[in-house]
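Here the structure comes first, spelled out in structure tokens, and everything after it is commentary.
A protein chain is absent from this complex, but the other protein chains hold their places.
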Amino acid sequence: MEIEIATIGGYEEVGRQMTAVRAGDDIVVFDMGLNLSKVLIHDNVQTEGMHSLDLIDMGAIPDDRVMADLDGEVKAIVPTHGHLDHIGAITKLGHRYDAPIVASPFTLELVREEIEDEDKFDLQNDLVAMDAGDSMEIGNGLELEFVNVTHSIIDAINPVLHTPEGAIVYGLDKRLDHTPVIGDPIDMKRFREIGREGEGVLCYIEDCTNAGRKGRTPSEQVARKEVRDVLYSMEDYKGGIVATTFSSQIARVTSLVEYAKEIGREPILLGRSMEQYSGTAQRLGIVDFPEDLKMYGYRHDINNTFERVMNEGKENFLPIVTGHQGEPRAMLTRMGRGETPYQLDEGDKVIFSARVIPEPTNVGQRYQSEQLLGMQGARIYDDVHVSGHLSQEGHYTMLDTLQPQHIVPAHQNLSARASYVDLASSQGYRLGRDLHATSNGDTIQLV
Amino acid sequence: MEIEIATIGGYEEVGRQMTAVRAGDDIVVFDMGLNLSKVLIHDNVQTEGMHSLDLIDMGAIPDDRVMADLDGEVKAIVPTHGHLDHIGAITKLGHRYDAPIVASPFTLELVREEIEDEDKFDLQNDLVAMDAGDSMEIGNGLELEFVNVTHSIIDAINPVLHTPEGAIVYGLDKRLDHTPVIGDPIDMKRFREIGREGEGVLCYIEDCTNAGRKGRTPSEQVARKEVRDVLYSMEDYKGGIVATTFSSQIARVTSLVEYAKEIGREPILLGRSMEQYSGTAQRLGIVDFPEDLKMYGYRHDINNTFERVMNEGKENFLPIVTGHQGEPRAMLTRMGRGETPYQLDEGDKVIFSARVIPEPTNVGQRYQSEQLLGMQGARIYDDVHVSGHLSQEGHYTMLDTLQPQHIVPAHQNLSARASYVDLASSQGYRLGRDLHATSNGDTIQLV
Amino acid sequence: MEIEIATIGGYEEVGRQMTAVRAGDDIVVFDMGLNLSKVLIHDNVQTEGMHSLDLIDMGAIPDDRVMADLDGEVKAIVPTHGHLDHIGAITKLGHRYDAPIVASPFTLELVREEIEDEDKFDLQNDLVAMDAGDSMEIGNGLELEFVNVTHSIIDAINPVLHTPEGAIVYGLDKRLDHTPVIGDPIDMKRFREIGREGEGVLCYIEDCTNAGRKGRTPSEQVARKEVRDVLYSMEDYKGGIVATTFSSQIARVTSLVEYAKEIGREPILLGRSMEQYSGTAQRLGIVDFPEDLKMYGYRHDINNTFERVMNEGKENFLPIVTGHQGEPRAMLTRMGRGETPYQLDEGDKVIFSARVIPEPTNVGQRYQSEQLLGMQGARIYDDVHVSGHLSQEGHYTMLDTLQPQHIVPAHQNLSARASYVDLASSQGYRLGRDLHATSNGDTIQLV
Partner (left out) sequence: MEIEIATIGGYEEVGRQMTAVRAGDDIVVFDMGLNLSKVLIHDNVQTEGMHSLDLIDMGAIPDDRVMADLDGEVKAIVPTHGHLDHIGAITKLGHRYDAPIVASPFTLELVREEIEDEDKFDLQNDLVAMDAGDSMEIGNGLELEFVNVTHSIIDAINPVLHTPEGAIVYGLDKRLDHTPVIGDPIDMKRFREIGREGEGVLCYIEDCTNAGRKGRTPSEQVARKEVRDVLYSMEDYKGGIVATTFSSQIARVTSLVEYAKEIGREPILLGRSMEQYSGTAQRLGIVDFPEDLKMYGYRHDINNTFERVMNEGKENFLPIVTGHQGEPRAMLTRMGRGETPYQLDEGDKVIFSARVIPEPTNVGQRYQSEQLLGMQGARIYDDVHVSGHLSQEGHYTMLDTLQPQHIVPAHQNLSARASYVDLASSQGYRLGRDLHATSNGDTIQLV
């Protein structure tokens, strides 16, 4: 059976991930993501009403025109988790394929919400939920399996396409967390079996985000310990404390919520995406928030809430808000500019439970946000955080576990993937032979 | 009573700390440290046999000639903890003063060992141990108190000189750790009392090492959690694992020792300073190491140990060695160069439970050490660490707690102290009025 | 005669420079500048109509309320050159003082234009022009002299206030350029005389912007050579070339204009501030532009010009535009966003004859601007530039030349001034004695 891989998006950037695998006449598409920075660099662009080709021209969504070169039929679109760089182009490209969208329940729900918000296209694709650990038959003699992994969002999986020639493991995005705060540990036992059963692993497509970082990415438990350490250090403070983190990082939100309660403050989630992710997780029963936890996404509700907080005393609350990258229109930045009813005072604390994504735009915007907050007297706690991506030691472990015949580094531009190429080369792989450094729009013939 | 402060060393660098306080006719000297980098920049300099003046000319020890301008008598020399930048010049300068050396037990023992190693001078000063929490009368109506603090070495204290004009709090070096791994939490209750009793705090001399860092320095428990996370991730590895950390960081050594045992490896401490600090701590009963913990400082013993390790199988051991900064002659660097019987293999793990001290010499040497280790196949885990110094939030807390009339920023050059000046200015202090930015060799008249 | 110096603005930042010198009953104010970044961090703030107190609260203009503590009468307001951080607050603060504004002709003309644009206040101060090399009597037994210096703007001077106690030399801003492209070399001969005549120099207030940079700042001739090298390398290119630089850097604009002509392109100056500075310089006869040089500041004219350029062929023109820091609303950024009739094509060249001012906001905005330009196919030439400020060797030279009794480092925050403190200390000055590290709002009693 011919096996071919098209590296469509996310091979020259982090963002707009999309990879297609053709096995015989059947094609499975993994991820259809958005590169948000290519949208935000323009002023006032609203993607909801935009056409695919314009977004492709901007570099915002994958250029899937290479799909025409693949001689087969798309049988499934499989987003691995709910981050926008993995699901954000489904509404723009999904309708071109007569195939169901298969995802884990939380991811699928986020896709559903994306579809509801879309103005331009009307997606009719079936939405099929499959849990980690489950499999389904697909196409002609293929099987699609979801292996549970741990990432900075819940319900992340690595899809595995079992073919007669061996397994194709699509490894985006994960870290090896044996003690996650929510959900099950990464299923290394199953990866080890896949590496050894049948024809083994024909190809492993890997998340290279942190391939240049030494050592291992700590467990989310380490971040949780840091959150605890920081919040307890503020136990006696009689003023305002505000926290921000990635909205989709439900485990972190949970830690913030729990330790807020322990130090006697009511946590409140504020901001559109904060409400969306946490609300969705709660509705699906994936997270066990306190029953009385408030979360608001609309401007009107947020203002009312801030007014209540100011009336009842800031010392009784911990707002958990959007804005960890200093995004100009996010809640925390607006608080820094004094545009909300919440008034910061000298000595108030702002916790960034996030790292600045190391790109000059973010660095500049975050700097401005911290300046604005500081001008109001706030004190910054930064980098209370651990990453959601594998570091080098995780990569060694995955190679050892899966023993793939071929490797396709992904989720970075070539320069950053070079670290991974070095690492894989040290394990006996060879660039151009079984280690494939490709660009967006390339195809690789494996069999 | 006249109160005067001489800022003798450590006000233009980190290293060679020395500050004298004159209250009436009595003088107390806090710290007499060594700037080791000024020694190491020269080839083959052995300080043991060197004269004070030569070391002063090199910038290695404090230029205490300014002491002649102080109209009083030295009544005590008080090192705050056992790091070389605080005790390393006692053997070169202490004999000039007819005064006892007063320190906490562990610190005093390290001073005693320094004196034994000294070749040039013969110190006759009395060595007086005093525990944290205790006080002694000193001079004419003065009282010297030790307040327990938490730092990256055990048995650290902040000395407080109580004068009729108020307390002088010498605040070097500490972080605010409420859950240290060894010893008691920092005694914030006592600091709060000192800030409010009698005349309050006349002057606070502060450790500005990390005054540019936002937020708070995490507890040693966070580092312990990281050590645990890293070592457990290696539980199944069947090869060599080596760890390095600051020899004097006994709490960290303890964590490494304990988790080594938990994952089934025998920890062994190797290297001269590793043996010295941990051996001393064990002899004094300050640390509760396993009875059978081995530690070796001499080349011959180390080689024998490495040979035993190689014979019995590297997978059964965790050598904890010197060399975290890539020092060319330290144990780990020698292992990288293949100069020891311990043989690194592809896939072996090296844990740096330390941060590179951010100075180009260290960065370069550490890089070389990692290169050498990497050429032998080792994989690096770096930065499994938290700092021992206050970050900004700790500084705010100390100012709020002590409410000092005057502040003297210390333990950095002016550029780095500038962050502290900004911070203190935001709290109402004013440069040149009650906030004193001095150079080595200056004096400040407080009363 | 009592001599006192008030360090009012620019001692905790670069921006909003203001220093007052009281000699007996007379006061001279040097500079009244604007910190533009404190304005731009807010959205849509228009300073023209704003009140002084609001701008002071924002940190945008000097807090001159300390002037009330000076026991004397302001006799002159003396801006040293036409940059906004030196003249930009005159329209907001000048009316409070019944004193003339004394400046070199070009600087004075720029002040006049600022006054015309002001909406809130109506300045009635006399405007008095004085050339470099000239002097005037001022107050009671004082003399104000202008010494010619070289900076990144033409007609810069260092004012010297001659008092019976010695000269006060206000040294902002300059580099030592013996071969400037426009105007006379820095008048070191006069500085040397001032250092040796009468009572010598009582106090030197120094521009510390680059005190951390080794060596010497090159002459503008080196930048001119770089401009020539870059433009000649494009001689054969048959497409668009665009250049940007500091609008006020007339010497650089001149080099761009001249070499554009040499390679057969018509230079055109575009953008409001580009037209303002160059137009003013031309009207005053300070610069010798080609007679037919076009410059446009209004949107309508600029669009017409770009349309003409596109019609007649981009290969015949060199637009010299605003936007060197990636300012979101500047001409070049708008060209990058495709908002002007000038269309960039693959291979077109954009020359940044400027350095990114090293602050995260600028770095981020410049990055975005380069991204936008790059997405249209443009190729970036960056850093075709030399600084306008003294490096360390210039500081040594000035100290040697003036031999001042006192030094006041200025034009930076304390952290950056620390490099200068180290440098001056190495020359025998001592912090707190004759070397004064102050904050905004402090006063120093010299006599």
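Read from first to last, the chains carry the letters A, B and C; within each, the first residue is number 1.
Simple rule for what comes next: contacts are C-beta pairs under 8 Å (C-beta built on N, C-alpha and C of every residue); 3 or more make two chains touch, one makes a residue touch a chain.
Please read all numbers here as calculations on a predicted model, not as lab measurements.
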Report summary line: Chains in view that the hidden chain touches are A, B, C
Query - Candidate in contact with the missing chain, chosen from C:E113, C:E393 or C:D434 - result: C:E393
Report task. From the listed residues C:L36, C:M58, C:I380 or C:V447, report the one that touches the chain absent from this view. Result -> C:I380
Query raised in the report: Which residue, C:L93, C:L176 or C:M274, contacts the hidden chain when the whole complex is considered?
Result: C:L176
Report summary line: For subunit C, residues touching the missing partner are 176, 178, 214-216, 218-219, 221-222, 225-226, 229-230, 232-233, 346-347, 349, 351, 379-384, 392-393, 396, 426
Requested in this report: With the missing chain put back, which residues of subunit B would touch it? List them for me.
Outcome: 41-43, 59, 337, 359-368, 371-372, 375
Requested in this report: Go through subunit A and note every residue touching the omitted chain.
Outcome: 12, 413-419, 421-422, 425, 430-432, 437-439, 442
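The rule is short, and it goes like this: only the chains that are shown with their structure count from here on.
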Report task. Give a one-word verdict, same or different, on whether subunit B and subunit C use largely identical residue numbers at their interface, taking over half shared as same. Result -> same
**Report entry** Farthest chain relative to subunit A (centres taken as mean CA coordinates)
**Finding:** C
Query raised in the report: Distance from the CA centroid of subunit A to that of subunit B, rounded to the nearest Å?
Result: 41
Query raised in the report: How big is the gap, in whole Å, between where the Cα atoms of subunit B centre and where those of subunit C centre?
Result: 46
Report task. Send over the residues of subunit A in touch with two or more other chains. Result -> none
